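Right, I'll just put the structure down here and ask away after.
Of the protein chains in this complex, all but one are displayed in their positions.
And now, chain A:
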């Protein structure tokens, strides 16, 4: 039952997170606050990655393409 062992593993990992960040000791409303804060942070991280990193990679590729493109054109002109 691979699903069960993965589920157990994920649950164990979550348990470790709870222990390390002391959220094991918190009252329920504090847990809600803490987890929602964490999820917001992680969400913002993903969004920033998606927007900025994608844009940067796009710009980098364009730059490289221009570089290669110019080289080809120059080569052609020299041959001519």
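As a convention for this text, contacts are C-beta pairs under 8 Å (C-beta built on N, C-alpha and C of every residue); 3 or more make two chains touch, one makes a residue touch a chain; residues count from 1.
Simple rule for what comes next: contacts and distances are computed from a predicted model.
Enquirer: Out of "Ribonuclease P/MRP protein subunit POP5", "Glutamyl-tRNA(Gln) amidotransferase subunit A, mitochondrial", "serine C-palmitoyltransferase" or "Pyruvate dehydrogenase E1 component subunit alpha", flag the one the UniProt entry gives for the chain missing from this complex.
Expert: Of "Ribonuclease P/MRP protein subunit POP5", "Glutamyl-tRNA(Gln) amidotransferase subunit A, mitochondrial", "serine C-palmitoyltransferase" or "Pyruvate dehydrogenase E1 component subunit alpha", the absent chain's UniProt record names it "serine C-palmitoyltransferase".
Enquirer: Hey, which of A:19, A:41 or A:60 is the one touching the hidden chain?
Expert: For the chain that is not drawn, the touching residue is A:19.
Enquirer: Residue by residue, what part of chain A touches the chain that was omitted?
Expert: 12, 15-16, 18-27, 30, 34
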